[in-house]
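Everything on this sheet refers to the single structure shown next.
Missing here: one protein chain of the complex. Every other protein chain is in place.
Each chain gets a letter, A, B, C and D, in the order it is written, and its residues are counted from 1.
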Amino acid sequence: MRESRRDRQPKTDAHLRAAPVVPVHNPPPPPVVSGSDSAPRRGRGPGVVLGCAPPTEGVPMTAAALQVSELTVGYGPVQALEGVDLEVPEGAVVAVLGGNGAGKTTLMRAVSRTLGFHGGAIRGGSVTFGGRRLDRLPPDKVVAAGVVQVPEGRRVFARMTVADNLRAGGLGARGGRRSAAAALTRVHELFPVLRERAGQPAGLLSGGEQQMLALGRALMGGPRLLLLDEPSLGLAPLMAERIAEAVREINAQGTSVLLVEQNAALALGVAVAAVVLEVGRVTLSGTAAELKGSDEVRHRYLGVVDETAAADAEQAVDASVPALTRWVP
Amino acid sequence: MSDVMRRPRFWLGGAGVLVLLVLPFYVDRFWLQSGLFAMAAAIGAIGLNMLTGATGQLSLGHAFFLAVGAYGYCVLAGTGDDGVTGLGLPTLVAVVGAVLLAGLAGGLLSPIAGRLRGAYLGIATLALIFIGQHVLFNARDLTGGYNGRDVPPLNVFGLRLDDETATLLQVPFQSMEKLWYAGLVLLAVGAFFARGVLHGRPGRAMNAIRDHQIAAGVMGVPVARVRAQAFVVSSMYAGLAGVLLALVFQRTVPEYFGFALSLEYLAMVVIGGLGSVSGAVLGAVFVSLLPQLLDRYSDALPLVSAPGTGGVAPGEASRYLYGAAVVAVVLFLPGGLTRLRAGTARKPS
Amino acid sequence: EDDEPSGTDKGGASAVKTDKGVDAKTITLGALTDMTGVYATLGKSVTQAQQLYVKQTNAAGGICDRQLKLEVKDHGYNPQKAVSAYTELAPQVLGFPQFIGSPFVAAVKQRIDGQDKALVIPQAWSSTLLGSDSIRQIGATYDVEMINAVDFLVKDKGVKKGDKIGHVYFEGDYGESAVAGSKFAAEKAGLTIVEQKIKPTDQDMTAQVTALKKAGVKAILISAGPAQSASLVGVAAAAKLAVPVVGSNPTYSPQLLKTQAAPALLANFFFAASTLPIGSSEPGPAKLVADYEAEYPGELVDNGMIAGYTAAAVFGEAIKKACESKDITRAGVTKALLSMTSSDMGFGITHDFSDPSQPSTRESYILHPDEKAKGGASVAKEKFTSEAATSFTPSAG
Amino acid sequence: MTREAPPPLAVRGLTVRFAGLLALDDVSFTVEPGSLHALIGPNGAGKSTTLNVLSGVYRATSGSVRLGDAEVTGLRPHQIAGLGMARTFQNLAISPFATVEDALLLGRHRLTRTGFVAAGLRLPSAAREAARHRERVREIAAFTGLEPYLGQPAAALPYGLRKLVELGRAVCMEPRVLLLDEPVAGMTSDERRRTASVIAGVRESLGISVVLVEHDMGVVMRLADTVTVLDFGRCIADGPPASVQNDPEVIRAYLGSSGAPESPDSPKEVRP
Partner (left out) sequence: MTTFLELLINGLSIGSVYALIALGFVVIFKATEVVNFAHASLLLTGGFIAATLSDDIGFWPALLVGIGGAAAVGALVEFLVIRRYRGSDHSVLAIVTIGVDILLLTELTRRIGTDVLALGDPWGDRVVTLGSVTVPQTRIAALVAAALIITLFLLAFTYTSWGVAMRAAAEDRETAALMGVRLGRVSLAAWAVAGALAAVAALFLTVFPTPGLAAATSFAAFKAFPAAIIGGLDSTTGALAGGLIVGVTEALVTGYQDDLSFLGRGIGEVAPYLVMLLVLLARPAGLFGTRELSRV
């Protein structure tokens, strides 16, 4: 697997080389950084900070916490995650940042046990939720345990109506009819458009509408832990904020959230703690505040650039435009 | 060149070709015939794989196009003295004509096919089988009806590939021996052509249609036309296969071109591996030779006894094994037999 | 070794000429049968009867100082398998006392008449197969059978000039040559035939009956399988269409008496055959049944057995004759068969094999379902040849 | 260098009605030759629908689209592509089995001629054509930063790179007008900047018109010459970025109270 790591290295470099920003693999400033191997338990750092997390009806702190430790995942030859440690304490919102191919989605799949659909498998480590091991259960049992994922790229049931999509979301729910009805009204409050479009085939919704449906669908399952994979993808700024709001609200009602986002500003706005994945490893972790402060994150994920950096960024941009010659047939 | 020669595949391939060339001198008619059935099947399967594998158009009507080829050849080359229509064209011309006819049939279908997708298309093409067989049974003066019609032997520049025994190195050369080489040539040419198409511009367009029809159109691929072309080409391959089959049978009968045959061809492309030429060939060999082998040797199996002496008849035993084999291959080699060969990790296109 | 030179072998006591399929000790015969396809019914009993014949003959010392050996290949009524099986056996056997599937016989006709010249006795009675020295059917062809059937309707069932009679038949050689016969006979008798062509997949004859009823037929002929005749008769009865129904030989099987249609069948179903019913008390059938049941206890007996046994026996006779003239080559056997002008295998009908262009007989029995008789049928009308049948010239294909 | 500018793309009174819902309502705008025209608006506003009409995927209920003096409305997608309009898709549309190179070569389809016969018989003409276009594909791959992945199956690449492949494929069509549906969605901000620079570069060096649908105001504001804002299928604003950005209507319907200024990679921060 060392092999596979190494041959994936250039890939990452390559597609970042062109990027006119600070090199990727410079050792990040000491205080916040922790290689998963160097100090694995540092992952709990954020957990502790969570004293300030929304109160959660008296359940012991880590009772229903998601605990990912030493997780290693591979797709055949490809090593996608390596020794990843992560904790989502009860009632917390934890964000996972990371570039393309970092392994964020893979992490989600590992928790929801859907790696199998992609020819992937857990090679090592464990995933527990509320002290119960998830990494041996079938996907439906994971849902039954209260862990529901919103897949990357929406994946709504295109041929089914919006209403039926929401019903499908409720299939794994433990509650009875009444709780389902309650969930539905809640979803409609969050996303009124879903009520308007109730009869329309989901496949015909716009990108953003589909994203809302996907989120609403997941909520129908009455999750205790919600896994969100890039929920703001393709959302209008207004809508992105709305989603952020929704996440806060959902969380306020006692649902923990593991949030994968490219939109770091949004993510760090919502989360109390975050980790940064790079090429399958946790390279940074800490509270939202800590990470907001880190240059690394500011450059690569927040896009906040001070004047000088911006300047050579612009130059780099022009430089990285080797004026494609026109095609003469 | 030299580095090609260093590759083992090169030598293996060469050896294989050599074996195929000398085979007629060593094996008897039965095996040659089985081999020829396999070659014909391979040609047909290549065609189907271009349609179903590469373009994503499920077709259960392949047997129909085989029939068009087979009967087309008979009608064009037939002398008409056996009471059924025959234009008495030179046989080589007839072969070309038959292939073109099959292509035409495919072309005529494509307007309907163009509007259908997936299983709908598959079962719509199934209609061809039933309609086709109905015609074969009823258009007497063209098809000879239920008892079929004789197939004029191929005549290559004065060399008649019939049962007139011509001895070569003390080996009697009859129709099968002679046809063997004709078959090899046709298969080789067919495979060569198909590879070119699949790896070239048309192949990319076909795959695009299979994977995302709308996007294909937006990329500038004239979807309707390419689908139609794929249908025509695949039908022409079927037609060629039909001609070869007819020549091997020496008489065409309607029963043959039924539903079961279409399913066999579908099985070939899936078992071999969707979308690739080698897959089609492997699948064809598997599907057409395995039952032969099983039939021939199944009486060696335990509790299999000669037909009529009670117990499981060899015919039945071979059916069981064949069915099991089909299931096993698809389940345990999802990519088809081609996956057995190293170096074809990614799905060919 | 598939082209072993013909010659005279010194091994045998008598020096007889031999070629393919015969060596010093054994004579190998081929049987191309269908045990897994649509004619599995026929195939099974024919094959078992033939194995029985081989067993008996060998027990009695074989033929020409040689033991008989029956190579059976099951083609499951699949053309490719059938042709392959033929190709496989052709070089190894003297001839084929069994070859089910007339389309397949037709498919290899060229080769049989061409280079192989082996004697083939098909279990298929369409007249398209007539006219070849090597392919010889035993019994009346389907068309002759139907001509006699029509005659029976006119003579015994009160069908009159001007009446209409329906004919329900399978697509294919069997049904269509049967129709050729019924049309010819109808012509002669001033009747009109109302055709209903069906496929072996059609199991329910309701629509056909409705159509025939509409046409106002006075009788119905059927050339299909047992299931179809049972349905036809049953539906006709239910629809108050009480007319006699006469079928070709393959339309009846004793199992039908266990079905809903039994009463109707017993009431007005008949079928033509060119053998005695297997249940007849004549010595031939009686003995066959006895031996057969001894050999295959618990197996149902039907007329297929007779067809099979007769074919094997005729083939055996031919070899014997050939042996007398010291020539059991393929040509020798074919020649021997041509010289058999009145061979009676003990099943009621004597066959004349001297003219390949003619069926070996034009006689038919009319049989009738009978739950008491073995094989579920007994003779309704003794064997006869209608004058229409004698004047009929089958259209050889 | 002298380059003949592409003809203007004129959208007039475009209306698209789906069962019981008005997706586009009398939308008009003109994409000036060689300009980058952004199309923004809330989710479900009708942006993708507009692109779908422009690229012939949907038929307009009424209204017209003209490229120069060529009428685009009612043409089939491949005919429109033939006019030199290329697009990317909001939900990726890449063959799961094709390598990146194949995917890009597909873009060359309309520019190449090799048919079944030529390809099947490997005619020299076909070989020559293939060689030329592979060369060009390599150029474009180098330009977009995809060169290292040319040999890999596109499907196994992560989302962001697959979006880049889409972009590259569209560029491979040598378009005169490039239609982009959310090209930077799901990318980290540095990737966004890079993709943005690719888009800018393409337009710079090829002098083509670009229609850009995007929610990332940073990118839009930096690149766009003109911005058209849609809301519920109607055009609620149209003009240069600066003015549109401060249009109260737009802020209400789209940018939201917090507006663009504070949003992460907004122009203030990115512009020197």
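Please note the rule applied: contacts are C-beta pairs under 8 Å (C-beta built on N, C-alpha and C of every residue); 3 or more make two chains touch, one makes a residue touch a chain.
What you see is a predicted model, and the numbers here were worked out from it, not measured in a lab.
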Practice item. Kindly state which of the options C:T18, C:T36 or C:Q123 is in contact with the chain not pictured. Key: C:T36
Check your understanding: So which of B:V84, B:M236, B:V270 or B:L337 would be touching the chain we can't see?
Key -> B:V270
Study note, to complete from the structure: Among C:V54, C:V194, C:V246 or C:I328, contact with the omitted chain is made only by C:V194
Revision key, fill the gap. Subunit A residues touching the chain left out here are 112, 114, 117, 138-140, 143-144, 148-149, 151, 155, 157-160, 164, 167-173, 201, 203-204, 217-218, 221
**Study point:** Touching residues (missing chain, whole complex) on subunit B
**Key:** 52, 58, 112, 115-120, 122-124, 126-127, 130-131, 134-135, 137-139, 213-215, 259, 263, 266-267, 270-271, 274, 312, 316, 319-320, 322-327, 330-331, 334-335
Check your understanding: Of the residues in subunit C, which ones touch the absent chain?
Key -> 36, 38, 40-41, 44-45, 171, 194-208, 210-211, 213-215, 225-227, 230-231, 234-235, 237-240, 253, 255-256, 258-261, 264, 300, 302
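Criterion: only the chains that are shown with their structure count from here on.
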Exercise for review: Please compute the C-alpha centroid of subunit A, do the same for subunit C, then give the distance between them in whole Å.
Suggested key: 77
Check your understanding: Using the average of all C-alpha atoms in each chain as its centre, how far is it in Å between subunit B and subunit D?
Key -> 44
Review point. When the C-alpha atoms of subunit A and subunit D are each averaged to a single point, how far apart are the two points in Å?
Key: 27
Point to revise | subunit C residues counted as touching two or more neighbouring chains | key: none
Study note, to complete from the structure: Where subunit D touches two or more other chains simultaneously, the residues are none
Check your understanding: Name the touching chain pairs, please: which are they?
Key -> A-D, B-C, B-D
Point to revise | Residue ranges of subunit D in contact with subunit A within the complex | key: 3, 18-19, 21, 40-45, 48, 90-91, 111, 136, 139-140, 142-143, 145, 147-149, 156-161, 164, 171, 174, 182, 185-194, 196-198, 200-202, 204-207, 215, 217-218, 253-256, 258, 260, 263-265, 269-272
Check your understanding: How about subunit B: which of its residues touch subunit C in the complex?
Key -> 28-30, 33-34, 37, 137, 145-148, 150, 163, 165, 172, 174, 249-251, 253-256, 260, 291-292, 295-296, 306-310, 313-316, 319
Study note, to complete from the structure: Contacts from subunit A onto subunit D in the complex sit at residues 10-11, 14-21, 75, 78, 98-102, 105, 152-153, 193, 200, 204-209, 211-212, 230, 233-241, 262-265, 299-305, 307, 310-311, 313-314, 317-318, 320-327, 329
